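Here's the structure, in structure tokens; my notes come after.
In this view, the complex is presented without one of its protein chains, the others remaining in place.
Up next, chain A:
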Amino acid sequence: MDKLIFGRYYPGDSFVHRLDPRLKLIVNILFIVVIFFLKNWYDYLILGSVVLLGVIFSGVSIRFFLKGLRPMLWLILFTVILQLFFTSGETVYWQWGWLVISREGLINATYIALRFLLIIFMSTLLTLTTQPLAIADGLEYLIRPLKAIKLPVNDVALMLSIALRFVPKLMDETTKIMNAQRARGVDFNNGSLFKRVKALIPLLIPLMMSSLDIATDLTTAMISRGYRDGEGRSRFRILKWRQRDSWTLLGFVIVSIAVMI
């Protein structure tokens, strides 16, 4: 089940761990924008070094980043193959009916693969070094302007953090129900596709029931402790923007401008 969560938090106390979640979120968003402005190999090299620097300063083994890549592998492969065979260009190396391998196609495919790789590494860097809750806190700050259009920002943030917190709980619940159903003879792993999908029903229905139970209990506890809505609440957990965050942001912005012009 652990495989499902891509880039789980890896506890640590490195420089990257200690950066403000807001900074890490902003850098991630900027990064995705910048990546689409890259024009030549040098730019990729520079951004690649930035990512590598982040990986090194996070103190997390590269193995965990590669693990983050795995669920995306098929998507990357698919896109790359599409680019490779369907981009027509001037210098054609090989052709068979619709399928063409051209110089341009080769270059495009490589660029796309690199973009995927860099974006995945960067976002894995965020999730590996930032607790889910800190990410939710950071998001709450960043979406604050949306209050102007009447989005209940505080409620959304609480919802998000509760949802994040209950992911492991629901995973445990799933494992428990699967074991209980296996003990009753349900086979989740063998048989035709149809059979396997059918085997999911005795899993999903109890899972839904227990999720509803959890939600009911939690709501009762929250109301009992005086929760009304996001308004008028004070905050126990606060985020602190430090100098190192400002410097990191400045550094990143400079590099971004350098590669974009």
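Just so we're on the same page, contacts are C-beta pairs under 8 Å (C-beta built on N, C-alpha and C of every residue); 3 or more make two chains touch, one makes a residue touch a chain; residues count from 1.
By definition in this document, contacts and distances are computed from a predicted model.
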Omitted chain, identified by the protein name its UniProt record gives, among "Glycolate oxidase", "succinate dehydrogenase", "Cobalt transporter ATP-binding subunit" or "2-oxoglutarate ferredoxin oxidoreductase subunit alpha": "Cobalt transporter ATP-binding subunit"
Option touching the unshown chain, where A:56, A:99, A:218 or A:258 are the choices: A:218
Per the touch definition above, residue among A:162, A:186, A:207 or A:239 touching the missing chain: A:162
Chain not shown, touching residues in chain A: 131, 133, 161-162, 165, 168-169, 213-214, 217-218, 220-228, 232-238
